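Left out: one protein chain. Kept in place: all the others.
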Amino acid sequence: MKAEEFEPRIVAFLCKWCSSAGSDLAGVSRMEYPANVVPIQVMCSGSVSPLYIFSAFNRGADGVLVSGCHPGDCHYIKGNFYARRRLNMVKKLLEYVGLEPERFQMSWVSAAEGTKYTQIIKDFVKELKPLGPQTKLRRTR
Amino acid sequence: MAKIEDLKEEARKLLREGKVKYIIGYGVGSNGCMANPVFIKRPEDVDVLIWDPTCVHNLTRFLVDEKRRKAKEKQPDTRPVGIIVKGCDSRAIVVLLQEKFIDRKDVYILGVSCENAGVMDEKKLAKKLGAKRPRKIELGNKGQFIISTAEGKIEVPAAEILAERCLECKANFPVIFDVMSGDKTKRILEKPYGSIEQIEKLSPEERWNFWKAELDKCIRCYACRSVCPMCYCDECVVDSINMAVTPDTTAEEKADKTKWIQRSAEFSENFVYHMVRAIHLGGRCIDCGECERACPLDIPLRFLNKKLEREARELFGYEVGFDDSQPALISCFKDSDPEDFIR
Amino acid sequence: MEKILLKKTLPQWVKQLASYTVFCPKKDKEERWNYTEIDHEGIDLNFLNTTVPPKKILFPQKEIFLEFIKTDESNQETLEIREVLPEKKATVIFGVRPCDARAAWLLDKVFSGEFTDPYYWIRRNQTVLVGLACHVPPSENCFCPSVEGSPFSEEGLDILITDLGDKYFVKSLTKKGEQLIRAAKQLFQDPQPEDLKKVKTIRAESVKKINRQLKDARAVSSKLKGLFESPLWDEESMSCIRCGICTYLCPSCHCFDISDEVESASPLKGNRVRTWDTCQFPDFTMHSSGHNPRPEKASRLRQRLFHKFQYFVETHGQFQCVGCGRCISLCPVGIDIIRVLERVNEHGK
Partner (left out) sequence: MENNVYLPKLAKIIEIKEEVGGPRAIKTFRTVFTNGTQFEYRSGQCAMLSIFGKGESMISISSSPLLRDYLQFSVLKMGRVTSALHELEVGDLIGIRGPYGNGFPMEDWKQKNIVFIGGGIGLAPIWSVLQTALIKKENYGELSLIYGARTSKDLVFREECEELKKKMPVFLSIDVAEPGWNEFVGFVPQNVLDKKPSSANTIAITCGPPIMIKFVIRALKELHFEDDQIYTTVENKMKCGIGKCGRCNIGPHYVCKDGPVYSWAELKNLPQEY
């Protein structure tokens, strides 16, 4: 009997103006992509506190994605620039403590990039599968 | 060389002339050797002040208390507080000024230079001395520590018992002060990040095992947070309830407070706490090493902060604690910030 | 029952205790002593004292009280509450310092009375405390005789071991202790008169080696009462950073929090847990209105001292301090309970 294939759960923080719209576009265009994402719409990638990311892992996310507008396209002018700085630090920190670097990703996806969004999710899922479930940071009883 | 007599003289003068409210300095603790924070209000008490390699504490932490106390006073005494600071401590003042948490006129800074040495590490000292008890520790003029014990004097090269952070200190004299005692001796660090390199070079799995074991030990006494001059938030993510409650705070607001981190001192929760703290100190930690010193279980917390200090420098060219006019690390950006990690 | 055990046979004794979970102080990689689960080869009684007291086994930092589960079967909502009791496992803790055992004896008082605490007592009753008398003080801040303890006090213990060089003098103090000796009775011999003499000398000498002293703790206790309002608390607490070290690592501090930790919000599932808490945290007493009866660190330091040296004396007749010195040695800013109490002695009437 073949063991059921591991399906990673990805928590995706998507900015309302670009990435969330991009994922909607992927949806309404009926593009196919894995159903592993739990999307959380945020106003701006700059509003994603590092705490949200740690917390997502803490509650059992296998991967976390933060996606915002391309540099220069931020609805709030510079929110994504702040995010870029801050989350770079988060990424380095997570690597430093020994979490698999693949588990935390960041992307720029515009409202028109439905295809790019589906590709990012496909790649993310593909990269997470060999890693298996994320148990390092998961809250246990 | 920094002289305690100079400091005492200045302190006495400040208190006598009423120029400062009180002076935060170091005095001898109850074991007769190690320094402890003291708060001096009267000129005649100035003689309790000491300056020696046991003055490990970062006293700027008490500026946070002072600010809170003052906020509650109906008619606050607006005079500045005098404070004795080392190189690292002075960088904390720079950050507090940069973040506008304190005002320059609220502090009168009595700087002391560590003279190319620094302060000692109590654990290293204990190891060195074995069963002997130190009575007094002084910095000699050949870069050695002179330790007096009941059994006589021992001279030890400072580097052998210096606190780790002092071995990696970029400027062991104050960068900001009103008066300063001692010399601005430049030092060249061979390995400014030597301590974390031993972790960086491990494999991810080894790093994970290292941190898992360390953070597992945490009992969440929050000494690391409490001793840190940069941890001045009114309400911390780990507090069980809202701390910043006023009579106008609605029941809903209180009820909606998210419990990000549960109270149980378990690895998963400890991890989130320490990661949040590390990130929050990214570009703010001035490496006074107090968190690590205060930790009763010797979790090497400095390794987290030092790593982010290094990343801030290497990714963004950001140096913390030298310029109070520069914007804080995460409240600014450059168009050219690296984004190779972004898809 | 008083017996002699050759030092080299100690591991054999532990080996006979296969039905027990055995704890003994072990050095961690930072060279701190810590109570760790061991097998018989790991037994080693050459240690100072542990950073975390053995209360972590009797009164763990986290204790699950109950589970709550909401199910929604065929639109019939049910709420189930499942009691979670501590796992049943006979436990021995080797090398408990008499002060820490005395603290357990004080915890016994706290957790009994009109309302007995089932979680504590299940753990307490299944645990045998094997003490190790201190012939040298394990900390430079030890002061047990000042608070009516001693380096060889027996309260709270089931067995007390005294190190006689190449052998141990093993005294059982309770039935639980006797059972433990019986489990390997072939290893034990009866003490000779010279053994008993040696025990006596060691005991007499051990007290002299203690560094610190708090004079007349009973007088301090009665003087405290008049010093509730005193500038002393402000002065002494100036350097307090409001961390939890002094209380979390105190062997007799017992304050705790109860909170619901939710695993899943819908359908609801989670645990009600007890965790250590401390009077030194400002949120400890803060009402949800924001009002706080102990808003300043001065009032919190006062509470710690009053609880230990006045309230507990009033309610249980004992100091709630066993003189282990941990709070002094571990305080990051050197707040010294003896020094503060000495000031109380000077100031009070």
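Note that the chains take the letters A, B and C in the order they are written out, and that residue 1 is the start of every chain.
The definition used in the following text is that a contact is a pair of C-beta atoms (placed from the backbone, for glycine too) under 8 Å apart; a residue touches a chain by one contact, two chains touch by 3 or more.
A quick note: this is a predicted structure, and the numbers were derived from the prediction, not measured.
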Interface partners of the hidden chain - shown chains only, full complex considered: B, C
Omitted-chain contact residue, chosen from C:Ile245, C:Met286, C:Cys321 or C:Ile337: C:Met286
Full-complex contact with the absent chain, from B:Lys254, B:Arg310 or B:Arg343: B:Lys254
Those residues of chain B which, in the complete complex, touch the missing chain: 241, 250-252, 254-255, 257
Where the unshown chain meets chain C, residue by residue: 65-66, 68, 70, 79, 81, 83, 85, 110-111, 113-119, 228, 254-260, 262, 265, 268, 270, 272, 274, 277, 279, 284-289, 293-294, 299, 303, 306-307, 310-312, 314-315
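The rule we apply is simple: only the chains that are shown with their structure count from here on.
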Centroid distance [mean C-alpha coordinates] between chain C and chain B, Å: 31
Between chain B and chain A, distance of the C-alpha-averaged centres to the nearest whole Å: 35
Chain A and chain C, separation of their C-alpha mean positions in angstrom: 46
Touching two or more other chains - residues of chain A: 139
For chain C, residues that touch 2 or more chains besides their own: none
Chain A to chain B touching residues, read off their complex: 50-51, 54-55, 58, 71, 78, 81-82, 84-86, 88-101, 105-108, 120, 123, 136-140
Chain C residues touching chain B - in the complex, by the definition given at the top: 28, 30-32, 51-52, 61-62, 140-141, 235, 238-239, 241-245, 248-249, 257, 259, 261, 273, 275-276, 278, 281-283, 286, 288-290, 328, 330, 332-334, 336, 338-339
For the chain B and chain A complex, residues of the former touching the latter: 199-200, 204-212, 237, 260, 262, 266, 268-269, 271-272, 275-276, 278-279, 282-283, 304, 307-308, 311-312, 315-316, 329-331, 333, 335, 337-339, 341-343
